[in-house]
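Heads up, one of the protein chains got dropped from this complex, but the rest are sitting where they should.
Just so it is clear, A and B label the chains in written order, and each chain counts residues from 1 on its own.
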Amino acid sequence: MDNNKHLLDIRGLKVSFWTEKGRLTAVEDATFSIKKGETIGVVGESGCGKSVTSESILQLHDEQLTDYEGQILYKDRNLLDEPERKLRKIRGNEISMIFQDPMSSLNPVFTIGNQLVESLMLHRKPSKKAAYEKAIDVLRQTGIPSPEKRIHDYPHQLSGGMRQRVMIALAISCEPELLIADEPTTALDVTTQAQILDVLNELQEKTAMGIMMITHDLAVVAETCDRVVVMYLGQVIEETTVDQLFENALHPYTIGLLKSMPSMESDRSDQLFEIEGTVPALENIPTGCRFADRCPFATNKCLQEAPVLENATVSHKVRCWNYEEIALERGNGYATTTS
Amino acid sequence: MKSEAEVKTNYRVKKQKSIARIFSNHMLLTGLVIIVIMAIISVLAPFIAPYDPYAIDPLNRLKPPSVEHFFGTDDFGRDLFSRVIYGTRISFFIGAVVAILAGVIGLIVGLISAYYSILDHILMRIVDGIYAFPSILLALAIVAVRGPDVVNVLIALVIVYIPSIARVVRSAALVVKEQTFVEALNAQGASKWRVLVIHTIPNLLSPLIIQVTFVFAVAIITEAALSFLGAGIPAPSPSLGNILFDGKNVIYHSWWMTVFPGSFIILLVLGLNLAGDGLRDLLDPKIVNAKRKKSRLIKTGKKVGRHGQQ
Partner (left out) sequence: MPQPLLKVEHLKKTFPVESSGWFKKNEVKAVHDVSFDIYEGETFGIVGESGCGKSTTGRTLLRLTEPSGGKVIYQDQDIFSLKEKNFRPIREDLQMIFQDPLASLDPKKRIGYSLEEPFIIQKKGTKKERKEMVLKMLERVGFSEEHYHRFPHEFSGGQRQRIGIARALVLNPKFIVCDEPVSALDVSIQSQILNLLKELQQDFGLSYLFIGHDLSVVRYIANRIGVMYLGEMVEQAPTEELFENPLHPYTKSLLSAVPVPNPKVKRERIVLKGEVPSPLDMPKGCVFHTRCPLAMDICKEIKPPTYKVKENHRVQCHLYEHSEVSEADGA
């Protein structure tokens, strides 16, 4: 496969759920792509649709309550058109997923070895012995010490960090092309988080799989990702390289997020930057720009017309009417609006 | 800032909304209507019943339903309609008293065992002991020892149904006890009494009410069964159970003797169960529903993780 070709290309994805309150659109017009060997970060706060997007790739939502529109192209095939039978071959095999809470994702009544072997047998159908050896091998790859012994352990015998390693081992056992990691380190302590992120980075160097890292933590993004997609209230509002994002963010929401994080270097006597207000509920999404009523740059146009995701530079997309002015003001104006 | 009056109206609008929710809940509404009709019948029995339920008329034995006797007459020539009305009155009364007494005692027992671990061991073993007997057998045994009359039937049924309520209350109270808000109250120095009465009980109310309506319904059935077996309300007092018992002997030629009291039992129990289910839907706050939906979504997501890739 051509290295520059997109592994996964999401175009205009729209996901709606039927709920008691009627039809709610959780994700609208999500567009981004992942290349082979690339780590892409999807960031945003709770309710921004980042997990919904990732779960839509494998169509994990209750199909009777969910409508998908748009395209999810995986190797030029639209996953939304594929029959369930074919999707089953892709799930866990070519695209696999790790979740935030490893305890509830592992079956407590089977040993981790059983679970690994089971998943290998499902997709690859090797001999039992080969599967067993492969299982030990992937456990070793995730940095679990003495995997020959650990393979007989039950999930509850392991610590949180070890369980997450087992989850990673499960996810990579079939050598996926794409790994979706949904908040893989949120439930872990910092030192364990550092270990897990290292494991993921190493694995990627070895296997050249694409990683989609879903997180709310911009610092994790800075450490692991090549490109970043920022989501707000169901929309992609900015997409660019990591360096660009941290140096030259254009969307007021991204800028606000970056500034509201207390960092290890910032001046402690400063007030932290606040984004005013709260995220609106999905059932009353603003008509114009969805961020307008919290945005310090909002104009009348913002309140009335919804902006589209446009190219600011070749590698930088932003959904904002005023990004040019913001770019101009940067450095002298906006940076001081905190005080 | 809004004015006081405005705030008050908002508050009132919200209250009206919760009344509207009762009306939009058809199950609850149907159940409540049935219960209210049955309650009216019970209270007004002396005015509704056209005849004295004890008046024997040997000439008109086992007459089918007619204009004079809506439900026909029984094997002593007594007006069946009047007897069913009075029977409903007794059944309803027994069910209600059992539900209230078992509810109150069960609440106290459950709360005590949730908050005092030593008493918990003792009380819960007793509860387990009572629970181990089939309820109808235990009630039969108690009535057999004390002799069949209304008070003894009541005592028997209350004893039999305390455990089910005490257990529900205890488990719900244990959940509440571990909530952070109880810890927040302790941090303020709140007394145990305040934590129990003002904060714990309101938070148990929904499971308690649901369980009480259930006990109400089951107590009516058990009372009917006891009377049917001759260990309940002694003749000649009418109860839905003993009318059925009398009807059993003549079931092949006098269908009305079983159909009418039987339908009243069904109606009563149905009404109570509908109300219980409806209440459950109403009392569970909206958040719970939203959460349930969300966890379902997450679960479907996790399915893939757990069984590894099916």
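One rule holds for everything that comes next: a contact is a pair of C-beta atoms (placed from the backbone, for glycine too) under 8 Å apart; a residue touches a chain by one contact, two chains touch by 3 or more.
Since the structure is predicted, the reported quantities are computational estimates derived from the model, not experimental observations.
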If I consider the whole complex, including the chain that's not displayed, which of A:Phe32, A:Phe99 or A:Phe273 touches that chain? A:Phe273
Check the options A:Ser33, A:Thr66 or A:Gln195 and report the residue that touches the missing chain. A:Gln195
Just name the one of A:Ser260, A:Thr287 or A:Asn311 that touches the chain not displayed here. A:Ser260
Only one of A:Glu82, A:Asp153 or A:Glu223 touches the unshown chain, namely A:Glu223
Residue ranges of chain A at the interface with the undisplayed chain: 45-46, 145, 159-162, 189-195, 197-198, 216-223, 242-243, 246, 256-258, 260-264, 266, 268, 271-275, 278
Given the full complex, what residues of chain B touch the hidden partner chain? 1-2, 4, 6-7, 10-11, 179-181, 183-191, 194, 199, 202-203, 205, 285-287
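Just so we're on the same page, only the chains that are shown with their structure count from here on.
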Cα centroid separation, chain A vs chain B, in Å, comes to 50
